[in-house]
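Have a look at the structure below, then the notes.
Heads up, one of the protein chains got dropped from this complex, but the rest are sitting where they should.
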Amino acid sequence: GCSSDSNDNTAGAEESVHLVAATQLDNQSPYAVGLREFKEVVEEESDGSVTVEVHTNGSLGGSEAELAQSAETGSVDLVVASPGYLAQKVKEVDFFSILYLFEDREHWERVVDGEVGDEVARVTEEKSNFKVLDYWSAGTRNYYGTQPVETPEDLENKTVRTQDSPVVTNTWQALGAQPTSVAWNEMYQALQNGLTDAAENDFTNIYLASHYEVADHLSLTEHDVTTRVFFTTQDVYDGMNAEQKEAVDKAVREATETARATDQELASDYREKLQEEGMEINEVDKEAFTKQTEEVRKEAVDNLGMEEEYERVQELKDE
Amino acid sequence: MITAIGLILLFLILMVLGVPIAFVIGIVSYVGFLVMGTVPLESVIQQMFVGLNSFILLAVPLFIFAANIMNRGKISERLIQFAVSLVGHIRGGLAHSNVVVSMFFGGISGASTADTAGVGKILIPNMKKEKYSTETSVAVTAASSTMGMIIPPSIPMVIYGSLAGVSIGQMFIGGIIPGLLIGIGLMLFILVVSKRNNYPKHDRLDTKAIVKHGIRSFPPLLTPIIILVGIMGGFVTPTEASIIACIYSFILAYFFYKSIRLRDLPDIVIETLKLSSLTLFALATATSLGRLISYNNIPAHISSFFQESVPYAWLMIILIILLFLFVGMFMDTVPSIILFVPIILPAASELGLDPIHVGIVVLMCLAVGLVTPPYGLCLLLASAIGGLSISRSFKATIPYIGMIMIVILVIAFVPGIFMWLPNAFE
Partner (left out) sequence: MRAFIDQIQRVFLWGGAAAFSIFFICVAMQVMTRYIPGIAFLWSAEVATYSFIWMVLLGAAAMVRERQHFTVSILLEKLSGKYLLALQIVIHFFLILFGLAFVIHGVQITAQFTSWTLNYLPGVSQFFIWLPVPVAGAGIMLFAFQNAMDHWKHYQNIVEVNKK
């Protein structure tokens, strides 16, 4: 969708640029809010020489997987996607899919806004046509089901619907649980009928899918302080002139701020709503979970060749 | 605007020329993106690919496979015998049996066309032999096979459920009563026609014979129950249920009735892949057409038109009925759902309509599209089997469509009549 007819830098310099942004989420989601903020700021800052159209509700692609593909083929210019989908091209990005990598939101922010975030962005640019603009989040994910868990022992033989990525499922297996794959649409009934014992997600998604009706307990495992990559392609970015790039950079900063703030606001709103609906929320022995999955993390880090970055992440933990 | 009109014209011209519809859709979306000029053309391919990249869709060939095993295994014959033993003694017995066997068959197959082909091939010739007019034979077969996609299992419900984010199991359960109502409606009408034309009836069988036929066809009739219990009981997901249906029908045909041999399997697989790739290829090209429409913000416009200008739920329902009756005339069920459900659903939900209710109404309207020209697969199949021209077949089918329309209106405006069943499983 970049409408400048050529990527030639000299010719492109005078041209206006039109960008297509798309998300599978609805209008009120942090992604949509962030993308709209980006649109507003970039259009203002560039005096209209960069324009953006924002498509929500999956109208240009119902999943992050598809949107990441569309960015590759060039039919969409601005996408927010899980690290796993970018990892299909640049395996290093999968670093951010590792569970129990971050202690909490603050730790996460220190990492993605610091050297490690920069390094992942650099490798991505080196190995693909993508350009990482910034890191957003889709909340912190927790375990929920018909019974609470407090220690890893409570997970023994529990079937848990998890995300489709080897790092994720290996972690759950290390905790003694049995990961299964069930489509998100079918999860309500799967929980109700006992096809699976539990699932994991962030407060917002749990609430929007009404899973509190069929799962009474949410345990604060906080296994995944999620990273979402907000990116475009180098073709698009490099095709812009200096002023346009500057406008984009500024818009990215403000959009990121808005998207992250919206995400946190929604998370605390929905946490409250879940409690109002009668969901019991309990603390867990997070250290035990972290310890028991150390091996999986080490192995994943080795596979990705990111030992240095992993150390850096550890150093950024709160003392 | 000019581009839109041009594309619609291109669509119509290619279709009338006789270019296969899946290709017409594909060519139109190619040309559309070409004219738009901002999207690289290889992404048109990517969008078609994405249309198929969904685990849930695997249910389509698997349910067709199950129905093909049943057909090849002569299980349809047994179902017909049982239906005749139940309602054959009523005037117009074979026509009634045709409807009843479609209810049975609907519980096995996920699509209506499998029913038209499987049952029609046996019953249309037999009805003609008993001096039913060819028109009646074709019309009854076509109209009753629409139940195939309303009575669970149902491929279109799998698609609808995954798009609308509602439970496929509940959609299945929601289809039971509307499906049976269509059957009852059709039989009432057949009763009138048969009296007037003095159609033959069979001798009433004694209870012992009915029980005998009942027992013989009992195992295949268990299929829908196995599927529903499997899904609602939490044993399998809907896609997985389709494989249970395959394995169950194979066990029946191979071990129980001994009516197929292992070396029939490759043929059945080839038959399945032929039939399912026709539908699914159309689905793939329709996905890119859908994207073309999205890029031009048309869904957003229609959706906001609905949201802003349709203040009443009843008006919304009427518009939905009209829209899908119209769409169903020209398009296959699955692409119609994919293109148009996301457009109407947000507005419908805003007016407080239950997505399951909307889904059943949409599917019933699209089922009518299966028996209306120019693109009504069940009508085309039935008229081909009966050797009757499409226009005469359609004329004969109109009164039956009228009956189905009455059922649709009842379902649309008195949802309480069927919604209690899916609600009971919430």
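Every chain is named by a letter (A and B) in the order it is written, and numbering of its residues begins at 1.
Here is the rule we use: contacts are C-beta pairs under 8 Å (C-beta built on N, C-alpha and C of every residue); 3 or more make two chains touch, one makes a residue touch a chain.
Given the structure is predicted, the values throughout are model-derived calculations rather than measurements.
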Handout entry: Chains in view that touch the one left out, judged over the entire complex
Key = A, B
Completion exercise
The one residue from B:S145, B:T239, B:T287 or B:T397 touching the chain left out of view is B:T239
Problem - Full-complex contact with the absent chain, from A:D47, A:D164 or A:D238 - result: A:D164
Exercise for the section: With the full complex in mind, choose from B:Y254, B:F326 or B:Y375 the residue touching the hidden chain. Expected result: B:Y375
Problem - Touch with the omitted chain, as defined above, among B:V35, B:V192, B:I225 or B:I270 - result: B:I270
Fill in the blank from the handout: Those residues of subunit B that touch the unshown chain are 14-23, 26-27, 30, 41-42, 44-46, 49, 52-55, 57-58, 61-62, 65, 236, 239-240, 242-244, 246-247, 266, 269-270, 272-274, 276-278, 280-282, 284, 332, 374-375, 377
Handout entry: In subunit A, positions touching the absent partner
Key = 65, 69, 72-73, 84-85, 87-89, 91, 157, 159, 164-166, 169, 173, 178-181, 195
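Operating definition for what follows: only the chains that are shown with their structure count from here on.
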Exercise for the section: Can you check how far apart subunit A and subunit B are, centre to centre, with Cα atoms defining each centre and the answer in Å? Expected result: 39
Exercise for the section: Mind listing the subunit B positions that touch subunit A in their complex? Expected result: 37-40, 42-43, 46-47, 50, 53, 55-56, 161-162, 165-170, 231-239, 291, 294-295, 299-300, 342, 346
Exercise for the section: Provide the residue numbers of subunit A that touch subunit B in the complex, in ascending order. Expected result: 1-3, 18, 20, 55, 57-61, 66, 69-70, 73-75, 182-183, 185-186, 188-190, 192-195
